[in-house]
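Let me give you the structure first, and then I'll get to my questions.
Of the protein chains in this complex, one is absent; all others appear in place.
So that you can tell them apart, the chains are marked A and B in the order they are listed, and the count of residues begins at 1 in each.
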Amino acid sequence: MSASLVGSPILPESIRSRRPTKKTLSLKSMATCVENSRTETPRKPNSSFEADRQDDSLSQFVKFSRPSFSDLLSCSPSKPQTLISQDSETPSPYLDEIWMEIRKQADRDAEEEPVLSGYYHSAILSHDCLESALAFHLGSKLSTPSLPSTTLSEVFLSAFMADQTIRIAIREDLKAVKERDAACISYVQCLLNFKGFLAAQAHRAAHHLWENGRLSLALVIQNRVSETFAVDIHPNAKIGLGFLMDHATGVVIGETAIIGDNVSLLHNVTLGGTGKDSGNRHPKIGDGVLVGAGTCILGNVKIGEGAKIGAGSVVLKEVPAKTTAVGNPARLIGGKDNPVKMTKMPSFTMDHTSWSDYVI
Amino acid sequence: MSASLVGSPILPESIRSRRPTKKTLSLKSMATCVENSRTETPRKPNSSFEADRQDDSLSQFVKFSRPSFSDLLSCSPSKPQTLISQDSETPSPYLDEIWMEIRKQADRDAEEEPVLSGYYHSAILSHDCLESALAFHLGSKLSTPSLPSTTLSEVFLSAFMADQTIRIAIREDLKAVKERDAACISYVQCLLNFKGFLAAQAHRAAHHLWENGRLSLALVIQNRVSETFAVDIHPNAKIGLGFLMDHATGVVIGETAIIGDNVSLLHNVTLGGTGKDSGNRHPKIGDGVLVGAGTCILGNVKIGEGAKIGAGSVVLKEVPAKTTAVGNPARLIGGKDNPVKMTKMPSFTMDHTSWSDYVI
Partner (left out) sequence: MSASLVGSPILPESIRSRRPTKKTLSLKSMATCVENSRTETPRKPNSSFEADRQDDSLSQFVKFSRPSFSDLLSCSPSKPQTLISQDSETPSPYLDEIWMEIRKQADRDAEEEPVLSGYYHSAILSHDCLESALAFHLGSKLSTPSLPSTTLSEVFLSAFMADQTIRIAIREDLKAVKERDAACISYVQCLLNFKGFLAAQAHRAAHHLWENGRLSLALVIQNRVSETFAVDIHPNAKIGLGFLMDHATGVVIGETAIIGDNVSLLHNVTLGGTGKDSGNRHPKIGDGVLVGAGTCILGNVKIGEGAKIGAGSVVLKEVPAKTTAVGNPARLIGGKDNPVKMTKMPSFTMDHTSWSDYVI
């Protein structure tokens, strides 16, 4: 796989202290999404909203919280492949190779399957950047007669554009699905069809809104994600990069849960609280953890880095790093005093079933 | 929390013999929902439907089974805060304080989050009573291209208006979520965003229809609730007041299940049958029971009052009152002969995890 926009394949910082670093995405190229449309459909700068958009500087763009989604849809489809910023002829130093590959795959799929050409066009090919396509797709899937898709798409796009960490995470999560899910055949299929990926990105937008005090909007997104994807993640939950929810149906992640980098959850995993009082009451999942299908981890317990929890387990106590816990109640493979330690990251191997004593 | 419309916080009667009692909701104030619109948008009484509506008496109102939903949407938003009945200047003796609080919260949220002001207006602020708002919201969420939201909303509103027990239950369930779910920040968030609450109220309408012989309509609602909320409750199942389904994804409740008052179910709980023959084949859940996530209770077994079932359990046998059962197969904490008895209602404490022997 080619090197991507975001540089190193896995960002080392912990999600708990993570802040956007020097690995800057080219926000100016992202701005192209919006800028392009201006050259094609000139609009008069009759509002402070328009005035902001006249300023090409990066900081102004970040403040720009509610672009018109229809602008994006009218972007020239030929531009994003170069991602040249409008105000100079210099190519952006960061080509968004994942997005370029997605467009290439979408072109090929749309040609092979004419029934879907309109779908591919509206979901992928009419967009100038990955964020725009993803925002449109989420808006379309999460809309109801009372919540129009355009409103939702604008909310998602604003959140993605305002938070560089999300833009990095979108690409790291795409790579995680492609590398770890044997059934994933291309980035474009992941972007369009993997509800675990889509639910995670919608959560990242909801988390951004929650952190910025926009609670009711964050909760509406949580609700629509729970209804549409059957994935219920409280907007306060913190989730690291390279996150995979395979199949995803039934996942529940509570308000004070924290999930490290490169974690893989199978479907129907619960990171749940206990008690009716608010406060720190949900699990903390270390980097590289793999949790099997149907497992409940309950309460403010720590799952150490690189640990593996078997399918159908119930975990109410801490699990040490690099160990494997299975069963209801969960026990460590090898025993409590001398548990077997793994040398490989289970979230990468996706090996759920290699304990030999699972009797019939 | 302020005293509510329905008087005592918990109604003592068993669901099995429950009938509407003297704690009457002001049906006349509810009628205001419809009556108001007449003063604003006069329509000629050219049908028996209209003729019914000219009669202001309570009994006529209850018979009035298919109000036009558009009428409700044109209600004056300023009226419901007083809930003065149209035919007298005397204030209704029962102010619907929960609905007034919901409107206040919706006003505040809509002001803080202009992106959602249209959504709050159509879902809450344009309605004259809680039933109207809830019916509209359910209709919007459960609609498909073949099942218009207006049709569904009218069906829900008719059922709510025809059955006082449902109107009491809506408020008791709102209070249950607010009191027991640490993540619930306001009534309006529960009404708009908690799919467990919404699924429960849709079931209450479906149960009303089922009891009145309208089987095919009840089954359509069961289906749409299963698809939209991933909650599958047979319309014949009987469910008490103060019912909480936390997260709710994956809950299955069978045809002959009976659930008492003040029960809390986590997500992915099954109250299932066994065998292919019809008849009484599903669990009976006592008052105050708490069932943890992912638990299956199968067959016509009784879970005693105030019992607690841990997450991931499989229960095929009776569980005595006030005891705790965990595991697959489920065993009693403290042992079969001398099980530990709880003194607090587990559905209120929502404590899922306090058994000390849950080994790692």
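As a convention for this text, a contact is a pair of C-beta atoms (placed from the backbone, for glycine too) under 8 Å apart; a residue touches a chain by one contact, two chains touch by 3 or more.
As the structure is a prediction and not an experimental result, all values here were calculated from the model.
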{"item": "Among A:Thr249, A:Asn262 or A:Thr323, residue touching the chain not depicted", "value": "A:Thr249"}
{"item": "Chain not shown: contacting residue from A:Arg103, A:Lys175, A:Lys195 or A:Arg214", "value": "A:Lys195"}
{"item": "Contacting the left-out chain in the complete assembly, out of B:Val252, B:Leu266 or B:Ile285", "value": "B:Val252"}
{"item": "Where the unshown chain meets chain B, residue by residue", "value": "66, 144-147, 151, 154-155, 214-217, 219-220, 222-223, 226-227, 230, 232, 234, 249-250, 252, 254-255, 268, 270, 272-279, 281, 294, 296, 298-299, 312-319, 325, 328-332, 336"}
{"item": "Chain A residues touching the omitted chain (full complex)", "value": "109, 112-113, 115-116, 118-119, 122-123, 137, 140-141, 143, 149, 179-183, 185, 189, 192-195, 228-230, 247, 249-250, 266-268, 292-294, 310-313, 326-328, 348-355, 357-360"}
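As a convention for this text, only the chains that are shown with their structure count from here on.
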{"item": "Rotation angle (°) superposing Cα atoms of chain A on chain B, nearest 5", "value": "120"}
{"item": "Where chain A and chain B are represented by their mean Cα positions, the distance between them in whole Å", "value": "33"}
